[in-house]
Structures are given as C-alpha cells and as structure tokens.
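All protein chains of the complex are present and in place, except for one that has been dropped.
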Amino acid sequence: MKRVGVWIVGASGSISAVTLAGHAAMVRGLARPDGLVTERTDFAEAGFAPLSSLVFGGHEVRRRSLASAAAEILPACGVHGLAERLTDALEAIDREIRPGIARGAGPSIEADGARVVTTDFEAIEAVRHDLRDFATRNDLSHVVVVNLASTEASRVPHAAWQRLEDLDAALARGGDILPASALYAYATLAEGFAYVNFTPSVGSRLPALCELALHTGAVHTGSDGKTGETLVKSVLGELFARRNLRVLSWFGQNILGNEDGRVLNDPLHKASKIRSKDQLLPKLLGYAPETHVGIDYVPSLGEWKIAWDHIHFEGFLGGRMSMQFTWNGCDSLLAAPLVLDLVRLVELAHRRGERGVFSAAASFFKDPMGTDEQRLVAQDEALLAWIARR
Amino acid sequence: MKRVGVWIVGASGSISAVTLAGHAAMVRGLARPDGLVTERTDFAEAGFAPLSSLVFGGHEVRRRSLASAAAEILPACGVHGLAERLTDALEAIDREIRPGIARGAGPSIEADGARVVTTDFEAIEAVRHDLRDFATRNDLSHVVVVNLASTEASRVPHAAWQRLEDLDAALARGGDILPASALYAYATLAEGFAYVNFTPSVGSRLPALCELALHTGAVHTGSDGKTGETLVKSVLGELFARRNLRVLSWFGQNILGNEDGRVLNDPLHKASKIRSKDQLLPKLLGYAPETHVGIDYVPSLGEWKIAWDHIHFEGFLGGRMSMQFTWNGCDSLLAAPLVLDLVRLVELAHRRGERGVFSAAASFFKDPMGTDEQRLVAQDEALLAWIARR
Amino acid sequence: MKRVGVWIVGASGSISAVTLAGHAAMVRGLARPDGLVTERTDFAEAGFAPLSSLVFGGHEVRRRSLASAAAEILPACGVHGLAERLTDALEAIDREIRPGIARGAGPSIEADGARVVTTDFEAIEAVRHDLRDFATRNDLSHVVVVNLASTEASRVPHAAWQRLEDLDAALARGGDILPASALYAYATLAEGFAYVNFTPSVGSRLPALCELALHTGAVHTGSDGKTGETLVKSVLGELFARRNLRVLSWFGQNILGNEDGRVLNDPLHKASKIRSKDQLLPKLLGYAPETHVGIDYVPSLGEWKIAWDHIHFEGFLGGRMSMQFTWNGCDSLLAAPLVLDLVRLVELAHRRGERGVFSAAASFFKDPMGTDEQRLVAQDEALLAWIARR
Partner (left out) sequence: MKRVGVWIVGASGSISAVTLAGHAAMVRGLARPDGLVTERTDFAEAGFAPLSSLVFGGHEVRRRSLASAAAEILPACGVHGLAERLTDALEAIDREIRPGIARGAGPSIEADGARVVTTDFEAIEAVRHDLRDFATRNDLSHVVVVNLASTEASRVPHAAWQRLEDLDAALARGGDILPASALYAYATLAEGFAYVNFTPSVGSRLPALCELALHTGAVHTGSDGKTGETLVKSVLGELFARRNLRVLSWFGQNILGNEDGRVLNDPLHKASKIRSKDQLLPKLLGYAPETHVGIDYVPSLGEWKIAWDHIHFEGFLGGRMSMQFTWNGCDSLLAAPLVLDLVRLVELAHRRGERGVFSAAASFFKDPMGTDEQRLVAQDEALLAWIARR
C-alpha cells in the first residue's frame, strides 16, 4: 500500500503536537492506541490504513518547532518522559511544515510566522502548491488535510459563498471573501484531496465548497471535534429523552487555560464556538430547554479544561430534580486520537469511492455535517453500519 | 376493554403511594404523564391499556393507610397541594389492600400488620386467594403483581430452587424455602398472572419459578428498577466504550434518607442491592474496572437520594483524566411512572401471547432478566423493536 | 421600651416578603429564630430590641401586595403552609407601604407603581415625609431604613458626591445627581434615622452622605448582604492563607432564577454586583490570584441560587491541587434573618451613641463599609468585641 499524507493546518499547535508525537510513539511501540475509536475491536475488519503508513506535514503561522511544542505540551497533559524520545521523528516532520496563511483568521490569532499573501486567490494557489509538492515528494496515494488551527473570528456571510461560480468569480476579482479555514478547504478540495474540519471555523461548510467537492470527487467532513462537555451531553441527553423527563435548563460552564482558551476569550472567536456547542440539546431532546454555554479563560489551568454542567429537570407530577457533573479533561489528549481516526475514516471513504460530505463521521463532531443526528450512540451505530456496508 | 388489575406488594410504601396518587392525579387531569416512558410519542401506536383502565389493590405488612402515606410522601418529594385532593381515590384503594406476608423478609423489615402464616405453602395459598378474589371482585381481564416491598435480606440459595418439581415437593413438606418475594411470585405465576419485580429481592428469578411461568403461560420480568445512579451509568458508560477510553475506576456513593435507606443500612439487605448495582459496568464496558458502590443512610435527606460518582479514566498516551457527577433525585418520583409503564408493558405482552421472562423491559431494570444488555439506549431500542414487531 | 420602626425599600420583593413573613411567624411562635446571628447564645446579653418590638413599613415601586408576594415566594423557597397563616399580619404591613421612587435606578427595574417625581430634591423630600409620618403614626423610638431593592445600574460618579456642601447645592439646582438608593439614604440620614444598605447599589457610601450622617448623628452601614458564594469564600479563603498554600485561580459561577437574577442579567446592573463580589480574595489572601465571578440568569431555578466554584492552588514543591464546591441555597431565606439582625444591630448602635459608619457589622456584607477586613471569623470576632465593649 502506498503511503497516506496527513497535512495539518496549525501544525505546531497543542492538538497537532500531541497527535504527531502520539503517532510516532505508537509506531515505535512506546504507546498503546488507547482512545482511538478505529482501534476498537468492532473496527478490526474495516480495512483502515495502518498507522505506520501515515506521513505528516502541515502549515503553521507561528514560529514554533513541533519538537519544542511537544516537549512543552505533553508534560502539561500529564505525559512525562515521552517527548524527548521522539525528537528525531518530530524534527523530521518539522521539515515538512510550511508557513501558513493567517488571512482572515481574526485579530487574536498570533501569526508571527505567517506567509504574506495579498489576495485570497494567491493564498489558495500557494496552499495548492504546497499540497501537491507534499504528495509528490513523498509519493502519496492520497492526502488528508485536517484543520486544527485556532477558532477563527465569526464573520458575516458573503453572497458569493452560495455558488461555486459566484465564488470563483469573486476570487478572480481579487476580493477578500473567505476566512483562512475556507481558503485551505478550497485548495484541498480543488486538488481532490480530503478535508477534515476539526474546529468550529467555517472550513468546507459553504455551499460553494460543497459544490466544489462534488465536482472534484473530494471527501470532506466536520466540524468541531467533540471531546469534552459536548461529548458528555451527547450521551447524557439520552437519559432524559428515553425516560421522558423534561429538561428545564442545562447550564454549562467551561474553563480552560491553553492557547485555545486565550483565543476564545475574544468574543468574536467565542461566538463561533458557542454556536457550535449550543445547538445540540434542541436536536437531541426535540424541544429547546433553557441553555447556556459559557467558556472562560483561566490561564492557571494550562492544557486542562474543566466543565461544570448543571441540569435541572422535571419528572413525575412536576417534581423537580437536578444533576450536575464536572469534567476534568485534557483537550489535546482527547482530540489527538480522533484526528488519527478521522484521517483513517476519510481515507477509507475516498478508497471506497465516496465523494462530497462524509456524514458517517458525525460521532466525532459537535456540529456534524450532513446530518442532524446528535446522539453519540446513534452516530456511532451509523458509523458501524457504514463500515459494514461494503 | 375490560379493566386491568394492578396488585402491589408493599402497597403503602413510598413508591406505591406516589404511583397510586400519581395515577389518580393523571386520571383526574390534575397532572401530566411526564416521566412515563410509555407516553413518549414513539409509543403512541403501541396499544397499551389506558391509564384509566387500571384498578389497584395490594398487600402491605405495616399498618399504614395509603392516604396518610401519600400525604406524607408527596410533599417530601416536593409535590405540594396534591395529596389532599386525592384522599377519596386513595381511600378506595385502601379498601383493596390486604395484610401481607413478611415471612423470610429479614429482621430489619417493619411488619406490625403482617398476616401470620406457619408454612411457605400456606403463605402461597393465602396470596393466591387474595389475587383471585381481587380479579373476581373487580371483573378484571388480567392482573399484574408488582413487587415494591423493601429489599429483602440476602440469603443462601436452597437446592430446591432449581427445579419446579423439587420446589413443589419441598413446599409440600412444609419447609422454610422461599423468601417472601418468591412466595408472592410463585402465587402470581401459578395463577397465570404477570409478575414484575421492581426490587433487588429474589422474586421470580429462581429457575423453578421460570419453569412455573412457562407452564402457566405467565409473563414475568425484573429486577430492581433503574432510577438514579445506575441509570446515569447505563448511558454514561457508553461515552467511554464508544470512545475507547479505558475506565480505571468508577466509585459510586449513594446517600438516602427514606425507609429504603433505613432497611439498606442493614448489611444483609445492602448486599442484595449492591450486587444488583455493581454488575453493570463489566457488562457494559467489556472489562472490569475497579468499582465500588456505597449506600449509606442519612435520615435528614428524607425521600431524596444523592449519588456522587467519580470516574477515573485513561486516554491517549496513558493520560489520566476524570469526571464526577452528583445526582439529586427523588427515588419515588423516578420509580412511580416506571411502575405504570411496566404494568402496561407486561399486560400488552400477555395480550400478545408472550410467556415466561419478558426481556424487552430490560431498560427499566438494574439487573434485567433474560438479557445481558446493560446499555440504556440499546435496551430502549430493543423495546421499540419489540413494540414494532406486531 | 418604645417600638422600633423598620422601613424597607423594596418592601414587596423576595427578601422583604420572607423577612416580614418570617418575623410574623416568629412573633406568633410559628417558627424558631434559626439563621439569626443575633439569636446565637453569644449574644444573649447584648440588649437587642426584642423581635416583637419591631414595626414595619416601606416603599415599593411595583404594584404587588406583600401577602401575595409571600404566598408565592415562601413555597418557592421550600417553606409550605406558612404564608396563608400570616395573611392578616402581612396585610397590616401592606397598609404601611408607600409608592417608591424609581428615579435613577436603571432601565431594567420594573416600576409600574412608582411615585412620579421631577427632581432629586423632590424625591428626598417625599421620602423624608413618609419616614416622619411612619414614626409619628406608630410612636416609634427610632427608624431603621433597609435597602432591599434590586441592584441599580452602575453609573459614573458625579463631582458633587464628594462634599455635602456641593451635593446640597447641586440638589438645590434641581439636577439629576443621585441614584435612587442614595436618595433614600440622604432622606434617612437627614432625619437622623439609621440606614442599612443590603445591596451593592451606591446607598450611603458617598463621602457627602457619610458627612451628612456624622452631622445628624445617624448610624449607617453596608453593603451587599453576604449570603452565599461570597460567604463560603470568606471562610474557605482562610484555609489557603493559614496553610500558606498559593491560590492560582478561583473561578466562581452563580446561576439564579429570581427577579434579582433577571435584573442582574442586564450588564449595567451586573457590573455593580461583580465589583462587590470580586474584591474579597485579594484582601483576604494578600495577593491577587486569577479570579472570575460569573452571574447568569436561569429562570427555571426560581428562588434558588446555585454557585459552582473551582479553586486551583499550589502547594509544596509547586504541586498543583484543586477543590471545588457547589452551593445550593435560597438567597431570600439566607438574607432575611440577616436583615433582622442588622436592624437590631444598628438600633443598638444608635442607643449606644454610635454615629456615622458602623463597621462592626462587616460580617454581614460582601463589601463592608469602614473596614478592609474580609475574613468572616475575624469580622464576627470584631462584632463580639463591640458587643462586649459596653
């Protein structure tokens, strides 16, 4: 089997560093594949690309080496003594990392190492060039681009987002049309490569980009990896729905200390995230309880995210009860294996001849594309059914 | 449609009082059927017996009227101003309540109003007589007996529990063979009536009783209503299983203040309960993490039960994370609608010609009979499938 | 002993309704004085005015009777069957309630029954007239005015707030100078009566009003009753300080469902509250950890307030640990006895010849006047010392 390329946008960020270090550790036999959904025994016969066949590269807007990122982040996630054994592997990947495009990402994004481009069109061309180069240089069968960059500022939709024809025309006129995430998505899909949006940014969601994917036969999916509080909601909500208990209010508060938290502290960026997190319950319950999703930046927490949720519900005879939970997780550790899972899933979908939005990956996302299903179990069953359907 | 009898063992206990008061309130239009699974829109076409067709009676070992029980318990559950509007309905049911059998229930069971019987055989005959009388007097199409009595003391299995022939012979010899719950189950099944064991007591679980049910064509199911901490486990466990996150330990502590809590404070009774609660995770996860289920009696809590669970788990690269939840529920409010659901389900099963263990009701129980499935969603899907299979 | 008048601003609000109903219940022997600090055995010899000597009246800007407020609020606080036994007492107080002044309180304050006044000066005169009338009509030895109105919008300080001379001149010119709480405080202090600010509104904090109090010999104190999360902080903070453990971050989130919550949902009003809550830790610890105080309105909670606090701290060898707490309280039940305590305290202070700011009441407030002491134990010890100093 030829090797599969994985191109990460935000290649030196926390999630990427843990993903790439974790991949190297597993390939070298230094870590077990715990936390990878694709390693569950249910998936043993699925025919996924072996982990050892993955080759990594990416874009990064900051001046930061992957090895130093891993050396900082892994211990902050409670994983000690590993990063130093992977320096050579990470340095090798560093040589496959190119300066990224920060165009349209918003003012809170640190981008001291970004490539300067003057138009959206130029940005897309530059990314396409980097992707083709990566594929050729490494003789890859396919490339999966994964967006792991910080959440972009929310922005007003542009009229040209609806149809590919309009979008191409607008880009040709040199306008400032697309946020960075969509520039990458355009470039990826135009090359026929697969695109995974692990963030709440726009990515490939735009109708014009969905059209492009169908046109080139590219597979794409997203958005916003479901790793913590929302993951809990997506199973816990079933309790209330299946028992016919009425949720009156569901209040969720997240506090986190990493770069993600710093960026989300900017209200423009937070808006994108909260929109993504706050739509689950109405879909899952069939009615809209009072909800609130708070996200606050508490630097002392470092890589850890703590979520407190308070659920107020009404049962028999109008009796009111409550439950609360506290989730104490390390987002990067929770996200990294899912990134590898998604790479394997969309690569397999590509090999199976799927094209366009890949909705069977819904279980991985807060805001899944191509389906309204928000219940984790139903999403996972749908994935199992897709796998079995060969 | 003829009316359906519901005979409750433990008729003046907390759950029974809330069930019967709640039924009266719904029939009179004073309360909505919130918390009844059988009232979910999914079940709209199932053909359940209407709530208004149910007629109640039961056994009780304490001297305590249902009306006074309801007047005490409903406000303790946060439901005010309702009991006093239902006095007449509850007094009518009180007239259908007969002195119960406490034989073999254990020393912590208060039984000042129990019927004195000298052999198990005599006890069974007395119960059968009461059930037949109830059915005749009210011209009932069928009777469902529901065990809502306090958890019995755990006891050593008797050799005669395995085969009906041996059991009958042993009973004929006048021995002390069965705990009270099994005496009731025997009587019920022998009459061809349906039996629901809502408690962790033995009930109809014995092989000899399963044989009896198949012989008479009776439907029976159980055991131990899933209302609180275990209910949460049965959805939350999916998170870890579906995400391939390894649960290291799951520590659960329940505190409760009602009669149930008082009885469970006796180690003999607690053993039955904990056995029932502690088997779920290994079945649900496929491996056995460290687990602990504590139950302690805190009288100040009255009808409320508070559970704190701490879950320690391991993810990618061996990183360790945790979550905890606190459940703040009123057991009687959570259990009562399920009692009505179960009555409707087994009555429908009887009408549909089912016989023996009814495993499609697994979602209602901590320790379901006839299946190893412990995941709430899968259990509920199995129930929906059974309903659809007509 | 002559009777003591208690004049409540916000007389039909939640706290007032519980205070007045509770007072009536205690005087009639229907309730014990639990929760009153002044009923602790330490204070047995203090010489406080007997509860039975208190006479109530007040101002209210909404059209809402006290009896109906109590009938709604007490059950919502979990106190059933009491309000209906106090209707006559509450109706008698209703006859002592006058239309209030909403001038300058902010746009989120509902004020359908407010008195229309055109200048601050006119407002002050109207209040003074009502207070004098109340005292004369009831032959009172002294009057204590307590501000229990909703938190005002925060506003920019006015130059005339600094000196009484300037303030009087500005008022005489007919300007819009003072928020409602300060208008009441002015009127009270000008009459030589005592003023207690139980809210985070401005009240008598202005230097010009402190000057006025010293001039007339009036006693005043405040501000912002310490009833829940901040109360916990003010004892828990000692743990970290006394053990030399460094608090890194203290994140607090409050959710509440009553009128207070609705008003605080307006950012202008919330600012006043958060300022009051967020200053404690630096004073208590001697350094400023990362802190956050969130307040959100969750209507389903009704009269209940739930606070979740997460405390991250560093110990020996830089080891990081954490604790979290959830407070589940009913603000009105927690505040009401403190209102009666404060009335008794300032009345005693007046009898003892104190004048101006009364700082010995610091333990009752989030933002105490006249002292920087924020530790509950030290504040309470200071109060005991003041009591002993006679």
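Going in written order, the chains are labelled A, B and C, and every chain counts its residues from 1.
Heads up, the rule we're going with is that contacts are C-beta pairs under 8 Å (C-beta built on N, C-alpha and C of every residue); 3 or more make two chains touch, one makes a residue touch a chain.
On a predicted model such as this, the values are computed, not experimentally measured, just so you know.
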One chain isn't shown here. Among C:L333, C:L348 or C:A361, which residue touches it? C:L333
Of B:L214, B:L268 or B:V298, the residue in touch with the unshown chain: B:V298
Hidden partner chain, touching residue among C:R3, C:R163, C:R246 or C:R262: C:R246
Over the whole complex, note the residues of subunit A touching the chain we left out. 75, 80, 326
In subunit B, positions touching the absent partner: 248-249, 251, 253, 255, 289-290, 292, 294, 296, 298-301, 306, 308, 310, 312, 324, 326
Which positions on subunit C touch the chain that was left off? 18, 21-22, 25, 31-32, 34-37, 39-40, 74, 77-79, 82, 231-232, 235-236, 238-239, 242-246, 314-330, 333-334, 336-337, 363, 375-378, 380
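Assume only the chains that are shown with their structure count from here on.
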Which two chains have the most contacts between them? A-B
Rounded to the nearest Å, the gap separating the Cα centres of subunit B and subunit C is 50
Distance between chain centroids, defined by C-alpha means - subunit A, subunit B (Å): 44
For subunit A, which residues are shared contacts with two or more other chains? 324, 326
